[in-house]
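One chain of protein is taken out of this complex; the other chains stay put.
Each chain carries a letter (A and B) given by its place in the written order, and its residues are counted from 1.
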Amino acid sequence: MQKAVLSRKLSLLFLTPALVFVALFLVYPFFSIFQMSFTNRALVGANALNPQNVGLQNYMDLFDTQDWMRRGEMGHSLWLTAQFVIGSALIGQAGLGLGIAVAFHNRKGLLRELVFTLAIAAWIMPDVVVAFAWFAYLDPDGTLNQMLQAVGLRPQDWLFDYPLLSIILFNTWRGTAFSMLLFSSALASIPPSYVETADVIGARPWQKFRDILLPLLRGYIATDLILITLWTFNTFTPFLLTGGGPSYRSNIIAIYTYEVGLRFFQFGKASAIAVIVMLINLVLASIYLFISRSRQRQIA
Amino acid sequence: MRTLLQRIVITVFVVAVATFFITPLLWFIFAPFNPQVSLAVTIPQSPSLANFAEVLGNSLAMRGLLQNSVIIGVGAMVGTSLVAALAAYGLSRGSIPGRSLLIYVLILFSSVVTGTASMVPIFKLIFDLGLINTHTGVILVMIGGLLPSAIFIMQDFVDSVPRSYEEAAMVAGASPLQIFRDVTFPSMRPGVMVVGIWALVNAWGAFLIPFILLRSPELLPASVTFYTFYDPESGMPQIRMVAAYAVLYTLPVILLYLLINWRYGFRFFGGIKQ
Partner (left out) sequence: MAMKLRFLLVCVFVFALVGAAYAQDAIELTIGGVSGVEVQWLNETVKPGFEAMMAEAGTPVKVTVIEFSGSGEDLRQQYVLDLGAGAGADILGFDGFWLPEFVEGGLLKPVTELVGDSALEWEGWSVIPEGIQAIMGYDGQLYGIPRGTDGRVIWYRIDLFEQAGLPTDWQPTSWAELLDTARTIQAALPGVTPLQLNAGTAMGEASTLQGFIMALLGAGHHVYDFEEDKWIVSSPAILATLELYETIYVTEELGEVRWQLVRNGRDLSFEAFSKGEVAMLVEGDFFWRGPLAPGTGNYAMANRNEVVTFALMPAREPGAGYRGQDFVSASGGTGFVLNANSDHPQLAWELLTYMFSRDTLEALQQLQPRIRARVDVPIPNDPVMTRIATEVIPLSTIRPQLPVYNQVSAQIQLMTERIVSREMTPMEAMQAYDAAVTEIVGEDNVIRIPLER
């Protein structure tokens, strides 16, 4: 630990503007949500004027086991979200991002520039534009079906028959760039001598990846996974593509919260969902911190 | 032999990846220039700029793009990078216990709290501040949501700036603010750059916050005026105009990326390293 340049008082002074923002726009809404989650506060109807304290009622309703897994209920939504996160964040974004980073490791040239530029373009384009692009892409008359027909495959009604797969592909496409960039930076920091030694002893590419690159990348993978898991868990953009349908089959938790809170205005219940989501995210983040800490201890 | 196989595998993989990334965008390459658009990709029989002309003639959409999105984007960029730089400096050079934990908790907060459930308390807060239907309100909320991740990215840059200059300046009797302004801030420019661009891109694309906080059509940014090319009765896109407007709306961020990439090389510098 280096000696501090700033006294604690001064460093707090530098932090003040950030703390004001955090207090106003993160902490205040959070406590407001937390407190609201124990009431039957609605924005319309009688419960708007006289909200009552209902204790844990909202939470109990959400975990009502009888209808829990029915379409449009929370259990169903959480199950979809789990598939969505595993499919699009863990396998899709992290897997593909790692794949691209490894494939282009120590390579330069036009193809690398092209792939990187395309992936980054998908990442930085505005929400409404990418949603529309994919809406057109997956339409029964869209580009994807045109390509399938060109190679003799049967066209599909993607958004209707495979809504969850559609948003998983969409979110993979949308967010891979972050993992790709992160892993590229990480790989660039690995001394070339490590890999050369492996070449000398005649390691196979898979062995090289498994025994040399992967252990060195472990910490980065953990960082990457937790960030994209949190982002994917809370992303609302698929709403612009499917609206959560058809028939609730892409009704991930962010869309579910939106429906309860801003369509039916059952604000107490929506707040309870937000608190539950927060707790789930907290657990996921703790697992990450645990892995990350144990790695640091290993290295030390 | 092995290298040949390896090459083939890598080539197939790379081609597949390139295809995956480019095909959803193919439609945007032709559709804007096609006076008769459908959702299928077709090479225009008689390419024209008529769609663009029609979009350029829509003053509401153009004001959204050229004025409102720019104000919100630049506001969020300047605000986020400045506040994050100050905070990252304070965290890096001070002795605040448990700072990495603090940042993770903040990121956790931001990813959940910027979600849909917080829109109601945030709406109320902005209303109480008298900032409903103002760009300032939108910018402040954007900064609040972006800040934790911004500090997270920024602190690695600050950590990598050597302290010897600051210590020299301190010995010479400069105040902490002077040191920050004249010594540290200039050397952490790449970090400020990365965070600023990242904030700009986020604010440029954001839909829900301006949609909920703004009312007057003349204040709406492009993400919301995008929907003026949808039919109001039922929400069906007028795809000719959507195609052209989407290109105009996206072009600035793509150009910005190409510029940054060419000038600095777009990557995580020291960022995200543990």
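Here, contacts are C-beta pairs under 8 Å (C-beta built on N, C-alpha and C of every residue); 3 or more make two chains touch, one makes a residue touch a chain.
Source: prediction; values computed, not measured.
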Item to check | Contact list for the unshown chain, restricted to visible chains | outcome: A, B
Checklist entry - Which one, A:18, A:42, A:94 or A:270, makes contact with the chain that was left out? => result A:42
Checklist outcome for this item: Absent-chain interface residues of chain B come out as 120, 123-124, 127, 132-133, 212, 215-217, 227-228, 230-236
Next on the checklist: Could you pull out which residues of chain A are in touch with the chain that's been left out?
Outcome noted: 42-49, 70-72, 157, 159-160, 242-243, 245-248, 262-265
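One rule holds for everything that comes next: only the chains that are shown with their structure count from here on.
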Checklist outcome for this item: CA centroids of chain A and chain B: separation to the nearest Å works out as 17
Checklist entry - Which of the residues in chain B end up touching chain A in this complex? => result 2, 6, 10, 13-14, 17-18, 20-28, 31, 38-41, 82-84, 86-87, 89-91, 93-96, 101, 104, 106-122, 124-125, 140-141, 143-145, 147-148, 151, 163, 166-167, 170, 176, 179-180, 201, 204-208, 222-223, 226-227, 237, 239, 242, 246, 249-250, 253-254, 257-258, 261, 266-269, 271-274
Checklist outcome for this item: Contacts from chain A onto chain B in the complex sit at residues 2, 4-8, 10-15, 17-19, 21-22, 24-30, 32-33, 36, 43, 96, 99-100, 103-104, 111, 114-115, 117-122, 124-130, 132-134, 136-137, 139, 141-144, 146-147, 173, 181-182, 184-186, 189, 204-205, 219-220, 223, 227, 230-231, 233-234, 236, 240, 254, 257-258, 261-262, 267, 270-271, 273-274, 277-278, 281-282, 285, 289, 292, 295-296
